[in-house]
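Yeah, one chain of the complex is gone here, protein chain that is, but the others are all in their spots.
Labels run A, B and C following the written order; every chain starts at residue 1.
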């Protein structure tokens, strides 16, 4: 097997540079690449275009990068759990492209599967359709949406092996496997890094061929955005 | 959970009728729905269009249906491990549409993911491209290929639960999960049928929503087409 | 007149045994509490889960297990987890039988607006555009009029659309209405104590009233 291991997040993002397009796995704060985000904040790269379903909260996730003004543009389906985000957006410092969640997901899949474009009915007849090709198949209209083209994908898995194979835990899977497939360079941070052979080949969600660098992350906070419980 | 259990293959295919389009999971003889094929042979339905990567061998798999003249048309990527197949093809009794294996797989995926068409470079400039739309994206030509439209998908899994969730074993996975997603009615036969809760939700390859009927198969032969071994 | 729980209760009657259902945030989430006992209904959460269970007991929250509203939840025996591409794949392929969601406006031809108010901070459409573009059956849960007292059932939506010609039924605090294929809100049921006249006054779009309108049973 090919060893994809790097020491830590700093080494993993060593060549991630100003102006690049970066994908971030996660849904809300669930399954986000916490170590990579910390390293990006430390490194101070700027003018990034970030593809992420959400934009974090004020003091966590991509919110930390917004505070440092590292983000030029967000491509997301739902934002605004985040006062600083709103401030930058309204002041014109931050550009935002809102796209349907399924379109976001499928444009990742398209990139990972080498499909230049896909058709989806989401957004037909709405402002999302502006400037896009509409095509009718079997009596229904679809929009043509293009595969993403991201310089890096930063994902977070539960377990991974040094060959880059990844297993996700519960709904922290979300966008992680499809973004892992979509990055020109994919960096995976994992809670537990194991040797090849320790993961059951049938349980692997992301085959190592899609992962270029992997490291075991540290100090995961795994914050909960909406703690909801029921009474016993 | 919704209980998808049926008694056996006969009950599962009760409404599968002459002239329908049927998908069969499996690659070669690996992971084929043996019980469903036996039931189809017994039932004697005719004029079927079969979507299957291969066409079985003379005395097993889809070959059994060919012997009964049940197949009007095969849509496959590789056939001809099968003398009866060749005879019917050359005599004009059987129609065959050969399509690239990746195109076959992706047209299943497209159906399962509600995408009416996909673009692939496979077959550009070849006779496969005849009559198809060619479109250039980023300097490369692609063919537009349509999602499959199958009345039934018959798949074979290793384990399944009564809610229809499926887990495949090793490379018997092949076309099974993507055909499971693509059938209007999907029938899964499994080596072991368990109660909901016995499968780890993170290990499930095919969520039950895609499966309409499930049963525990019997007497699996699991034939090996090319037995290759090395010396100790 | 119904309260939010009442709307949720009434919508729950629209759910068939053996169906897969996606519930939006707000009132639709409450619907889960009123699915008849003995019904086998599987809730889909579009971040990647089939078989959403109740909220966890205090202390048993799992940060890796949330729903599309980012709330901590639980799984059930028979649950399955998948990535977001497959999740919207099954939505797009119409494997989800019913979508219940809120709206700011619905038009008499079934258009829905529920994601953007021009001039206000826009949070995004999340998965709503995908859901309304693909679901076989869409029921809207909302108030009949907005805070300014204006009808939310309109000849045409004034707000940016989420989807076109997709809403099949609307349940408000006043009424149950179906959207006819040829256009128009057909009044199906009155909420308890609500008169047809009240509904007429609160409905700006074309209202179709045929015969006696029964009072709903909640």
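Some points to look at:
Here is the rule we go by: contacts are C-beta pairs under 8 Å (C-beta built on N, C-alpha and C of every residue); 3 or more make two chains touch, one makes a residue touch a chain.
Fair warning: this is a prediction, and the values are worked out from it, not measured in the lab.
Within the full complex, the chain left out of the display is in contact with A, B. Of the options B:63, B:100 or B:114, the residue whose C-beta touches the omitted chain is B:100. Touching the missing chain, out of A:34, A:84, A:145 or A:161, is residue A:161. Touch with the chain that is not drawn comes from one residue among B:177, B:201 or B:217, which is B:177. Interface with the hidden chain, as seen from subunit B, comprises residues 27-31, 53, 76-80, 86, 89-90, 98, 100-106, 108-109, 120-128, 158, 169-178, 205, 222-232.
In the full complex, the hidden chain is touched by subunit A at residues 1-3, 111-115, 161-163, 165, 181, 195-198, 201-202, 204, 207-210.
We take it that only the chains that are shown with their structure count from here on.
Chains making contact with subunit A as well as with subunit C: B.
Of all the chains, the one whose CA centre sits at the greatest distance from that of subunit C is B. Spacing of subunit A relative to subunit C, judged by their CA centroids, is 29 angstrom. In this assembly, the C-alpha centroid of subunit A lies 33 Å from the C-alpha centroid of subunit B.
Chain centres here are Cα averages; for subunit B and subunit C they lie 36 Å apart. Multi-chain contact residues of subunit B (touching two or more other chains): 113-115, 201-202.
Each of the following residues of subunit C touches two or more other chains: 49, 75, 81-82, 85, 88-89, 91-92, 134.
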